[in-house]
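Supplied in structure tokens, the structure appears directly below.
Yeah, one chain of the complex is gone here, protein chain that is, but the others are all in their spots.
Entry: chain A
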């Protein structure tokens, strides 16, 4: 009974708030991730999972127990967990002979698996090995994707969007410029994906914009793409659909030209142009002499006597 259906009403205001937080909303907030272990995990995998958890700290749940499931075969267990904890992202780590040091990144739509990508950890440098100072948890990281493969390969495209979903922080209106510390850099090179986490220091440069100096701080991963289970185009488009209410309301009658000038249209009633009262130029007024000459012509409109 996780839905706020009218049939069974919540008895307390607290439970009502809780159900409302779980109900679908117009504009969604940050996605939470659940990080879990498989039937058999190696040292690397457990450490790696912990590190990723620390990267995603307040918005993630780390499960301590092992879950003997195979996501690619049967994802019901994952879906059940996601329903219980209201998490739409998951990271499943496992280790076996065939697939050593396996990471499965995945996301859900409506509590059903949307995309799943299996990455193998080739090289892993844990967080502890880095002597550098880490940035506080909860900082919004800057994400950089390098390599044309991220735009060309469809699987890598989805992986890119998945990683953005996973690692981007909450949606904020403004960001403190001094607080831009964390950088996550993903490089697609030779079929491998290198993930590095740096701490950036803003150095003085001659102008307003500072110069960046990086220092490696976080865990570094060398991934290799294994299996994928990507959603069909249809389902993906369905998931991408935004409610109409979020669309910005178009203001009518405002247009901009190439130069940026703002134009609008004023609608007037039909006017009798002969009776129009415009600025009078005394000098242009018809004199008596001219009037006699132009008698045959159309009579000039009446002119107000200027006081």
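Simple rule for what comes next: a contact is a pair of C-beta atoms (placed from the backbone, for glycine too) under 8 Å apart; a residue touches a chain by one contact, two chains touch by 3 or more; residues count from 1.
Everything below uses one rule, namely that contacts and distances are computed from a predicted model.
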Original post:
UniProt names the one chain left off this complex as which of "Ribosome biogenesis regulatory protein homolog", "Collectrin", "Fibronectin type III and SPRY domain containing 2" or "Coiled-coil-helix-coiled-coil-helix domain containing 4a"?
Top reply: "Ribosome biogenesis regulatory protein homolog"
**OP:** Using the touch definition up top, pick the residue from A:131, A:176 or A:275 that touches the left-out chain.
**Re:** A:176
**OP:** Pick out which of A:64, A:98, A:131 or A:241 touches the chain that's been left out of the picture.
**Re:** A:241
**OP:** Quickly run down the residues of chain A that touch the omitted chain.
**Re:** 5-7, 23-26, 28, 31, 88, 107-111, 114, 140-148, 150-151, 160-161, 164-165, 168, 171-178, 180, 183, 185, 187-190, 194, 196, 198, 200, 202-203, 205-214, 216, 236, 238-243
